[in-house]
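Below, a portion of the complex is reproduced, with chain positions unchanged.
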């Protein structure tokens, strides 16, 4: 470890010393999630922070402090992020590698408060066109109850020659 | 600092030592955001991680590693979270304290890639009923360009006597 | 036939005499649809004009001059009306008679131009709550291709005692 990193580390440690025991637990949990060495289909921090994982065509998001809203249930934005990421990576897998995928519009209906150990996303494609895809994504809790459903359009950006 | 906290801190420090210089920078940034002592209208970690702040009726979200998707622009889920949080807290301010606010359905159209220093949310209320509110929220970048717009329904949960 | 009706009839006949042969064909078709003696689950003119019919849980809408837009394919508003009516009456059949059903919000994605002999609506219920229901409705053409899909929330109005 070089000197600069050592100084950064000292500064961070000093900050961590100010945290309460609960906050320290949260800090460790968040750092573990963010700097996981696990292979992910995506490499962005928001997906890691939300502990979104993919196995085959299913995506799960662990529920915990990172997904909780003011009322202690899964934040709408967290559930939406799960659907958005699940659809996006599901699309990417069906398409040639050079195509990038962007959300054009996505609507989510929230049916049940997101509670339990995790949420599971089941994306599907209603229409795969040349430049857009119409998709939907069901979100279930760990009791297989429907918690939310997303429905929307993605843009398929092909490389310009 | 008690013994248990000291051990936790050691364990976290050991993990931080494994990080690259860039990762260490990110770790510090995220910890600063998550454990800020700043007063927020909301106390959930997702809002803090996304660096969402409120001033009067305007909400801003800083753009950075925490909001970036695979293509280096603001993640759809991050932009949606900004709108969802902005509308929710805007509603809460208009309503008696005992009323809780839940997102029933929210649709977002993404118009422009979210880039620049921050995004700014301007929520508004189209209809405030007894049990639901129809709302919308415009999202601008730091050049005042419209980046996205959300439109949806919130449930106003009154206390049952 | 009383005198007043006779005079009305004369006035209408005089107007019909001004129509071209094609218009006269359309007029006859529309009058047949609007004043059909067929039993319908609904008794409103818009559904009749659009030639929407129900058999068991399936709703069909004949395609023709009455549904055509400027480009000669099914008008978005006609396809949306089919979904809205199909979901509404599908809900009414599941619920006690005294409950009225109103559309709170409905989104439709148009996937394929509506052409062929008819469109067929397949409504389903994602969630049936006490005061709202989250629903969806797929629209197929006569080749069983998905033409559009609707997704939205209905209000279940119970009688106030």
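Letters A, B and C mark the chains in the order given here, with residues in each chain numbered from 1 onward.
Criterion: a contact is a pair of C-beta atoms (placed from the backbone, for glycine too) under 8 Å apart; a residue touches a chain by one contact, two chains touch by 3 or more.
Remember, predicted model here, so these are calculated numbers, not experimental data.
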item: Homomeric assembly size (copies in this file), of which only 3 appear in place; value: 4
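Operating definition for what follows: only the chains that are shown with their structure count from here on.
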item: Interface residue identity across copies subunit A, subunit C - same or different by half; value: same
item: Rotation in the CA alignment of subunit A with subunit B, degrees, nearest 5; value: 180
item: Between subunit B and subunit A, distance of the C-alpha-averaged centres to the nearest whole Å; value: 14
item: Per-residue overlap in subunit B, given as positions that touch at least 2 other chains; value: 104-105, 107, 152
item: Subunit C contact footprint on subunit A (complex, rising order); value: 107, 109, 111-112, 126-127, 134, 136, 146, 149, 151-153
item: Complex interface listing, subunit B residues touching subunit C; value: 104-105, 107, 131-132, 134, 152-153
item: Residues on subunit A engaged by subunit B in the complex (per definition of touch); value: 1-2, 4-5, 8-9, 11-13, 15-19, 21, 23-28, 30-32, 34-35, 42-47, 49-50, 65-71, 75-78, 80-82, 84-85, 100, 102-110, 113, 152
